[in-house]
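Some chains omitted; the rest stay in position.
In order of appearance the chains are A and B, and numbering begins at 1 in each one.
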Amino acid sequence: MTPYPPLRLHVPEPPGRPGRETDFSYLKLSPAGAVRRPPVDVRPSGTEDIVDQLVRVLDDDGRAVGPWDPKADPQLLLAGLRAMLKTRFLDARMLVAQRQKKLSFYMQCLGEEAIGVGQALSLRPDDMCFPTYRQQGILVARGYSLVDMMCQLFSNERDPVKGRQLPVMYTSRRHGFFSISGNLATQYIQAVGWAMASAIRGDTRIASAWIGDGSTAEADFHSALTFAAVYRAPVILNIVNNQWAISSFQGIAGGEAASFAARGVGNGIVSLRVDGNDFLAVLSVSGWAAERARRGLGPTLVEWTTYRAGAHSTSDDPSKYRPADDWGRFPLGDPVARLKKHLVAIGAWSDGEHEAAMKAIEAEVVAAQKEAESHGTLASGLVHDASTMFDDVYRDIPAHLLRQRRELEDLS
Amino acid sequence: MTSMTMIQAIRSAMDVKLGMDGDVVVFGEDVGYFGGVFRCTDGLQAKYGASRVFDTPIAEGGLVGVAIGMGANGLRPVVEIQFADYFYPAYDQIVSEAARLRYRSAGDFTAPLTIRMPCGGGIYGGQTHSQSPEALFTHVCGLRTVMPSNPYDAKGLLVASIECDDPVIFLEPKRLYNGPFDGHHDRPVVPWAGHPLAEVPEGHYSVPLESAAVRRPGNALTVLAYGTMVWVSEAAARETGIDAEIIDLRSLWPLDLETIVRSVTKTGRCVIVHEATRTSGFGAELAALVQEHCFYHLEAPIERVAGWDTPYPHAQEWAYFPGPARVGAAFRRVTEA
């Protein structure tokens, strides 16, 4: 027999580590405007040839170019810019508040704001989003009260989820924002089920599903793709590829040999890879995917290329596993700066207006925080009464939980 | 009133609910066109159409996951896991999602779904077609766990489960599908036809959850059982001549503790019977509760008769199955203690 050399295990390594600058050439980029725009009724296999390209609209000069230009109303773009800024201010303030122990934990979406905000603005208000913990932009864009958000974060006595969940695990049915789970990926298949229910009931509402690059390795990702393809569910399957999953580079999730968008094509789902830091591309592709879903043309999978600019959470220290200045060198830049540049370039915005908007938004966030804190923080101990702990396990409290509640009450 | 097997009763429950409530949908592996490997959904797709009764991919996690999403969008899904032995891939969706959704969203979202699964042995199914995983559900707060022992209860409890706003795990002892099996595998098969508990109304009715049934009143000891073991316990009582009070729990959790306490307080003795493996089985919880609530009335240790702590073996099925001989021996030990 032929002598074969011993086998060896391949373990993917990121293209940068502390002390070794990231080589971002692994990110296959396409020039703005270069990727064709298929018709909305494209067949499942019809995006096979473009799935590894990168849909982009904004060029380096902030101009919107090519077939994916959404030709959006500048007012809509300004709404997007404001929502992104508000999200960013919220994140910044809450990071500080966490350090002050007013909340136990926080997760920011710095650098990824365009994606949640842009998609929210492309959907109808009653379409249902099944987000992860990094889509606070959806809530902000849909006008959810900042005070309510912060009450959740502070786990205080006005926390809409009664202190039961970690900070950032929002829920708001009224804002089409599904209750966030601490377990990764579970909501991805639920979104497909929600969308199937729309189809079963003859409704016109669609669902938007969210997952991170790292979490695509979970089982529910596969279930979601399978069920969405089989039943042609009216759902947008978003993958936010921010290059990292805590300390693990996207190669560990399987991003080395094929793009995540390619997973969709492999399951017979129309799929695109898109510049997630390009607000116009987000609007455009989200709108296209929503139209497909609403016309009964089935699911669309979108891999949004972006970068997790901050730490994974307040419990994380990314300088342990990647170069400190990585975001600054990320080729797709900052989504806020890029949209601002575009708005200025088309004459819809100016540095002065931007400055003023920042100030106004900051003041709004500060005011909201003040109000929220007046209802307590985890540190202050002003939280929902312990006896509420026994509510909502079931619709009605069963006998054994009444007994346990009594036991707790007797104790104090 | 018609005489129904347990399969027909279960089908009838879904039929009634599909007919009454446009939000009820039924799906699972092979449940659509074919009507299920145990035929529990036979004819329902033809009657209600493929968008209300349909086949799914072989992905238990996926089908429970979509059911939760559907529940959040106003439907009332009834899903089938082909065998209880195959629910494990769905465990994360069941525990982390279905059971927790109402709580973690403080009622903002709920998932009223019913998960049916045939369970239990006695059909030479080997270790992957015989399991009784109820304890893996009773430990999970937010879930309801139900197991009927006869056609009347099966329909009534399934209707109640579908109507319940909490997620319900509905376990169907498959060895009872076609007759009230009492563990005497070497005797002729007894069919449901003619049995009073097989007299099932065709229309809507329900059997309340959290209510146990005293199947056989007695004074010598209390037997806590459910599913197939109710019939085995009756055989054991008959054969030992011991005046056992046999309680069919029906709803495992939340539990009708009152009926249990009343009985044990009276008899002072208790035997718990289940087919699941013994260690950390639901019998452990029952034993713990009984000694907590009836300590001063107990005259003998509570005994558990259960599946051995091994996988369910294929060729040694009847040495594994807790049949009337083993149950009867426990009756004797407990009454003679």
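The definition used in the following text is that contacts are C-beta pairs under 8 Å (C-beta built on N, C-alpha and C of every residue); 3 or more make two chains touch, one makes a residue touch a chain.
The model shown is predicted, which means the values in this text are computed figures rather than measured ones.
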Displayed chains are single representatives; whole-complex counts: A x2, B x2
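Keep this in mind: only the chains that are shown with their structure count from here on.
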Whole-Å gap between the CA centroids of chain A and chain B: 41
Of all residues in chain B, those that touch chain A in their complex: 23, 25, 51-52, 56-57, 59, 61-62, 65-75, 89, 92-93, 96-97, 100-110, 141-142, 144, 164-166, 210, 254-255, 257
Complex interface listing, chain A residues touching chain B: 128, 130, 160-162, 164-165, 169, 171-173, 178-179, 181-183, 186, 189-201, 207, 219-220, 222-224, 226-227, 230, 391-395, 398-400
